[in-house]
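A protein chain is absent from this complex, but the other protein chains hold their places.
== subunit A ==
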Amino acid sequence: MQQDTLVEINDLKQYFAIEKGIFNRKVGEIKAVNGVSLKIKQRETLGLVGESGCGKSTLGRAVLRLQEPTAGDIYFNQEDEKVSVLELNNRDMRKVRANMQMIFQDPFSSLNERMTVMDNIIEPLVVNNIGDKASRKKRAGDLLEQVGLRREYLSRYPHSFSGGQRQRVGIARALSIKPQFIVADEPVSALDVSVQAQILNLLKKLQKEMDLTFLFISHDLGVIRYVSDRIAVMYMGNIVEIGEREELLRNPYHPYTEALLSAVPRPGQRRNRIVLEGSTPDPINLPSGCIFRTRCPYAEKKCAEQKPEWENVEGEHFAACHFKDSLELKGIKNRKRA
């Protein structure tokens, strides 16, 4: 099936200055997102996986322009028109924003405790001047039912709900202005394992019903594997590998992906876990050449001298490694789809 690209990210960078002293002297930069290029296709779920602190959330926020990125371009396909998101002024940005929403990690802090469930859900409608009071209320009630909660909960306050229920409210809120594209930043990692599956299934169901496109962020390969059509692997502010789910899992091209996969327990198979040496490098002084070389078991001289090229592929399997075609890496084999 040929799908159109919905979101295209080109060489996106987000640096945070580190300042010290009373004169705010800039002593360095955290390169949280350091040149990311991606294409996200219409109605797919692109899973973004990586260790804590590798810049997943920062990338997610930058794509929605919740933070102003340092450099790069973001294109969004709106009604067959390619809009350059970072060049929009405030007013036009609002229109595009109605098409891009976010589901947050912590259901306890992403809802405003001081507003009722209804006011939380309809806020996107209110600030975008959509509908009147009655129609908003109806929509909020419909949404609650759609995410599996009772309509009567509308006038309650968030404090009386469990984490899973709150996350459902958060999802209803994100859906209220009928967006096409949703960044889900670790939407289940704060929840009990038993609730996680329910929320993931809900997201899958909603995706079908409403033709949604997801950028799904998680550090949990199991979750990513369950929801994604394609998977992107992130390391220290860079995407190091991207590909179709099964293909990438079975046949990884990048040593970091191999290490990540080796950490997943495999039933009926002896675990050959690859333990990476050392810790992640200092994000302020990134290593030369390949950023993974300080921990890569296959690193050679070339890796320190030359940065492996990244291609902004669409639908293909690609990795940023000099030796991607020659290395024989282990993936997850002989395992039924989850």
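In this text, a residue touches a chain if its C-beta (ideal position, glycine included) is under 8 Å from a C-beta of that chain, and two chains touch if they have at least 3 such contacts; residues count from 1.
One rule holds in what follows: contacts and distances are computed from a predicted model.
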Record-based protein name (UniProt) of the chain missing from this complex, from "succinate dehydrogenase", "ABC-type polar-amino-acid transporter", "Peptide/nickel transport system permease protein" or "Nitrite reductase (NADH) large subunit": "Peptide/nickel transport system permease protein"
Which of A:Q14, A:T58 or A:Q105 contacts the chain that the document leaves out: A:Q105
Residue among A:F16, A:Y75, A:Y157 or A:Y298 touching the omitted chain: A:Y157
Given A:R114, A:R273 or A:K330, the one touching the chain that is not displayed: A:R114
Per the touch definition above, residue among A:K56, A:R139 or A:R173 touching the missing chain: A:R173
Interface with the unshown chain - residue positions in subunit A: 22, 24, 61, 64, 66, 94, 97-98, 100-102, 104-106, 109-114, 116, 123-124, 127-128, 155-157, 159-160, 170, 173-174, 177
